[in-house]
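My questions all concern the structure below.
Note that one protein chain is taken out, while the other chains of the complex remain in position.
Up next, chain A:
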Amino acid sequence: MSSEIPAPDTPETNAAPPTASTPRAKTTGLHVGDAAPGVAKVDPIIVADGVRRTFGGLTAVDVDHLEIPRGAITALIGPNGAGKTTLFNLLTGFDRPNEGSWTFDGKSLSGVPAFKVARMGQVRTFQLTKALGLLTVLENMKLGATGQRGERFWQSLIPAMWRKQDTELETRAMELLTKFKLDAKAGDFAASLSGGQRKLLEMARALMSDPKLVMLDEPMAGVNPALTQSLLEHILDLKEEGMTVLFVEHDMHMVRHIADWVVVMAEGRVVAEGDPYSVMQDPAVIDAYLGAHQELDLGVVTGRVPAPEGAESSASAEALEDLLEEIQAEQAADEEETK
């Protein structure tokens, strides 16, 4: 793993993808006090309190307190069915919680409909991609921009009112499409794109609105490794431009590579929080997600079920050790680079 990252003094070979530039510094000092579930952040962009959502008897989300740091990249990880997507839906107004309140940028979002949330600068993508199939790729992109004069009923009838704005949007859209390697497809129906290309389009489209917070639900699922590399760079660029990113991802390498902060969910609860390295060494996370303790009931991790006797000893200690070694090796390599 560590061999993939070039040593600081070795010049980059031509074969290396142009995006594999020097690793960028992680944002640190995000939290106040010890990194525990629900820890306060220095400058939170989202603050959620007591957000609970049940589906019949199933509690999909039950978050006591959660703060998402501004200007950083936060990863939301957790096993399948942990409630990550449901939490996304709640935070973006696509679903209503049974109880709880949350704020974005200091403004309460409880009961605010999804489209208003998006207008406030909090845009999201979907786990199941939603490309608008029978619109062209370029039309998809233009749709992403907010505050378009031509989208008002009467004004749309007078092209002079919106033509100039539309041309500007087109230029911006083409720039973004070029970044995401979709410029050649601009005139095609989005339905003709491949699954991975649709993911890219959806992300690019979300960026058309100049959001403050971008929420990506598994942005890398189905994207090939080379493009993943450049996408990671795009996400890091977003941070540099001052945006906050919250993303759900199952690929731990990606999480480790770009996340400044990691929130771990299991069975609807936040079970751990912290910077990527410490979170991945947290036994609770390894139990709940990374999977060294595969035979341990998830309920034990979340505290719902008392630990059965001898559960700890039955854990596959070898796998755990392997992972920790890998993390430590990478940490060492990274420290070397940042010197």
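Note that contacts are C-beta pairs under 8 Å (C-beta built on N, C-alpha and C of every residue); 3 or more make two chains touch, one makes a residue touch a chain; residues count from 1.
Note that in this section contacts and distances are computed from a predicted model.
In the listed set "Oligopeptide transport ATP-binding protein OppF", "Branched-chain amino acid ABC transporter permease", "Polysulfide reductase chain A" or "Putative molibdopterin-dependent oxidoreductase YjgC", the entry agreeing with the UniProt name of the missing subunit chain is "Branched-chain amino acid ABC transporter permease". Interface note: of A:150, A:196, A:222 or A:283, the residue touching the hidden chain in the full complex is A:150. Across A:102, A:162 or A:289, the single residue that touches the chain missing here is A:162.
Looking at chain A, the residues touching the absent chain are 92, 94, 113-116, 118-119, 123-126, 130-135, 139-140, 142-144, 146, 148-153, 156-157, 159, 162, 166, 189, 191-192, 202, 205-206, 208-209.
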